[in-house]
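Missing here: one protein chain of the complex. Every other protein chain is in place.
By written order: A and B. Residues from 1 in each chain.
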Amino acid sequence: MARISVRVNGVEHTEDVEPRLLLVHLIRDKLGLTGTHVGCDTSNCGACTVHVDGHAVKSCTLLAVQCDGSEVTTIEGVGSETALHPLQQAFWEQHGLQCGYCTPGMIMAAADLLATNPDPSEAEVREALAGNLCRCTGYQNIVKAVLAAAGGMSAQAAQPRREEVTA
Amino acid sequence: MGAPGAEAAKTTEPGGNGFVGRSLKRKEDPRLITGGATYTDDMVLPGMLYAAIVRSPEAHARILSIDTSAASEAPGVHAVFTGEDMDDLAASCPMVFLPPGVEMRIPDHWPLARGKVGYVGQAVAVVLGADKYAVVDAATQVVVDYDPLPVVVDPEKALEEGSPIIHEEFGTNTVFEWSLAGGDMEAAFRDADVVVEKRLVNHRTAGAAIEPRSFLAQWREGRLTFWSSTQIPHICRVLLSIQLGITEEKIRVVAPEVGGGFGSKLQVYGEEVLACWCARRTGRPVKYTATRSEEMLVTHHGRDQIDYVKIGATRDGKLTGIHAKIIQDCGSYHLIEGPVIPTFSACVISGCYDFPAVQTDIVGVFTNKFTTDAIRGAGRPEATHFIELTMDALAEELGMDPLELRRKNFITEFPNERPHGFIYDSGNYHGTLDKCLEKLDLDAFRREQAELREKGIYRGVGFSTYVEICGLGPSRALGPDGWGMQGGYFESAQVRVLPTGAVTAYTGVSPHGQGHETGFAQIVADRVGVTPDVVEVIHGDTNTGPFGKNTYGSRSLAVGGEALARAAEKIQDKARRIVAHKMEAAPEDIELTEGRFEVRGSPGRGMTLAEVAGEAYIPADLPDGMEAGLDEICFYDPPNFVWPFGAHACVTEVDAETGRVDIVRYVAVDDCGPAINPLLIEGQIHGGIVHAVGQALYEQMVYDADGQLITGTFVDYALPSAADVPSFETDRTETPTPTNTLGVKGVGEAATIACSPAVVSSVLDALRPLGVTELDMPLTPMRVWQAIQAAEGGAS
Partner (left out) sequence: MIPSAFEYVAPESLDEALAALRDGGEDAKVLAGGHSLIPLMKLRLATPSLLVDLRRVPGLSGIQREDGSWRIGTMTTHYEVTGAGLGLASAAAGTIADPQVRYRGTLGGSLAHGDPASDMPAVLLAAEGSVTVRGQSGQREVAAADLFEDFLTTAVGEGEILTEVRLPALEGYGFGYQKFNRRKEDWAMVAVCALVKKAADGTCEDVRIGLTHMGSTPLRATAAEQALRGQPLDAERIRAAAEQAPEGTDPPADLNASADYKRHLARVLCRRALEQASS
């Protein structure tokens, strides 16, 4: 067992873990943050994407012990239903999700892109999401959502394209 | 088949609110975008055991012995079970497709193998323990002694004399043979001036939902609660009852948030029965979550047909008949309905075209591979693929423009009975093709194509005009006396207005990403005079709402949505009578406008639904003979299938040096009837296209000659990413179906059914100057390069 301290979504956690514990299992099983998902065994699908020390990483390919002393942000730390992050808002408005399973990872990967490139082209968005697989959406509305969020984040006044549920 | 006696439904006016037809944002999304949704693997119960499964590394072998002693003693292990321990199961996996008069061979398929294995990955033992890492370690310590048997993986070889026989009890690898025909087949080819024949391999694929399957079973006080990443909780309960030998009322099946299905979760897997059985045996909750590697091995696969197609035509391009022989690789065992899949190919054998004679001969074959069953489109993508590519070949043979050939043979009169008895409900095939061409600008493309060819750049365009059968389905046609599905295919709905006027709508369908909580709320809201935000759509729990038939075959809206509309109309009708009574008016004078039931011609004189609900639940002054409450049920069994259609065009560029194919443009014009929520349709079309592009260009399940799966992870099974596909241009026409009052068809599978021949055809068009005329999917760079090499006048 190894003792590690990780700050997750601003909260410090100290845990005794097996060295082989994957970061994604620390997040899901020990900390109960189940918004981060597992979709493959081979670092391909990106459903497990979280931020470690400010960068998007695949939490299924990191050992929890490698993150001792690190700052981790998961989808739960990005926004809430009452205070959506602009990307979450854009995914909603642009219909950027269907089953929702890949969505947290997509949002985390997209957030990383926008942090380094606030005004990406469509091609840059697609490249940045090369490590995140979605089977439902065909990606088109995900890409639209990221572009809309980029626009929205620089100009908050952008009109939502979709109507509210209550007219 | 399906429609005789069907009466055209009268399309109803939904009511005054007009939410139907609008692109409302989805109600499901807030929980999904914040990480708040609960998928099965997110759930933990006190005392829960994790299951790790020991799987066969052999494709065909007798099990000589299984030694579980080391695993049983491994740290953290609670129990280890093998097939022998499960001898108290009441039945093996039922296969529900039993066409009348057809011999169907159904081997016992148990959750844990008994004596023999028939595919790599077959479950042999299960290890249970409280630590999910420890059970995986212990599973590696189960020692199984196998006596390997000869393996056959090629379905055509499996049919040959002398092939290894997979199930000795049958003495053959043939699963079943069935023919579906109509019209004078003999005359069709006798009268033809031109006959083209093709052999097309429609290779094996994976559904590849991003959420791996996950099952959690809890047995408490003699009752089973089972959470499953399933598309079919109601059907699952029936089949669990049959296999576990317990009565249905003791079982509750819940499909929580489900992370995509695409048919792969239209199943009741052995692991589901296993989890329930283990929970009963141990008295502890048991969870099994598949790894992706397990998903690839033993989540049912799709496609895997070899199609021999023959189309006849007169010299001037009038079609005389189509014949297809389908060899369907079923794998070594069945799950719930695999053999029915090629039947769906047979249903649409006529395509959009007025063939006077059609025939499909199906042969199902056992091989030492995993089971094939329904994956998005299920039989219809295969048919569209072989029809459309053979139509292209025929056009080539006739020296005719392929679109002209199509137009010349489009069916234009509806309803239209096809020679094999199916009745196309409605259509406007010229309309979708016109719109597709308008967006594409074919003339401009041909000019560009010619200019680019001068520079050595190879671009091509391909088309697919398709029709699909969906909205499963009319029970009389589909059921035991029809083509033999052992079930009914109605859908249920219940609309319950609560005392304060909020609405709960129960549906028997079980969505997993489609957006029914939104679309169905729009349908109900319009019919009962409220806004969609106060209509909660409940699904996926056998303990709520009536028995339902769940989600597959693009049936949710056309059957489930219609059921809900009808239940809501019963509410509307009762509300009218209550309002009429209170307002001293006739029920027929009450109209629903802008959220109020008002007396026609007397603005302001009326009641809201909340006020009506108050009267219904405090029944002091109801019309004579009226029951209290405001709660209505509908079981809707459709009189016919519905037949969406459309036209897709794909433009590709081929790097003739390397064989790489890139999609440059994709135009899709689909018609699924009037839109409930255009946003949801668009999403289904985008996703459906990429699913088929995946099959056409990237994805393939490959087994080697020993039956080992060599594309067993997402490294080798190449799902395309956002960086590998472009954006698409989509549009719609709206041709209502007379089958239901909403006029709606289905859209979940449409684009997947349409797309693959357009991609392949565009590549063939691009490579025409190089002499390439045949290409089987997936069009990997190497395969395309090899085709160019093989063709006369190859590039290098």
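Note that in this section contacts are C-beta pairs under 8 Å (C-beta built on N, C-alpha and C of every residue); 3 or more make two chains touch, one makes a residue touch a chain.
Bear in mind the structure is a predicted one, so any value in this text is a computation, not a measurement.
A.B. asks: With respect to the chain omitted from the figure, which of B:T38, B:T500 or B:T658 is a touching residue?
C.D. replies: The one listed residue touching the chain not shown is B:T658.
A.B. asks: Name, in rising order, the residues on subunit B that touch the hidden chain in the full complex.
C.D. replies: 132-133, 136-137, 140, 291-293, 657-658, 660, 698, 702, 710-711, 713, 715-716, 718, 720-721, 723-724, 780-782, 785-786, 796
A.B. asks: Hey, which subunit A residues sit against the chain that's not shown?
C.D. replies: 2, 18-20, 22, 41-44, 46, 49, 55-58, 60-63, 65-66, 68, 109, 112-113, 127-128, 130-132
Methods note: only the chains that are shown with their structure count from here on.
A.B. asks: Determine the centre-to-centre distance between subunit A and subunit B, using the mean Cα coordinates as centres, and give it in whole Å.
C.D. replies: A distance of 29 Å separates the two centres.
A.B. asks: In the complex of these two chains, what residues of subunit A are touching subunit B?
C.D. replies: 18, 20-21, 25, 28-29, 33-42, 44-45, 47, 74-76, 78-81, 84, 88, 91-93, 95, 97-104, 107, 122, 125-127, 129-143, 162-167
A.B. asks: If you look only at subunit B, which of its residues touch subunit A in the complex?
C.D. replies: Interface residues on the subunit B side: 19, 22-39, 41-42, 44, 132-133, 207-212, 257-260, 262, 291-293, 512-515, 518, 531-533, 679-680, 682-683, 685-691, 713-715, 719, 721-725, 727-728.
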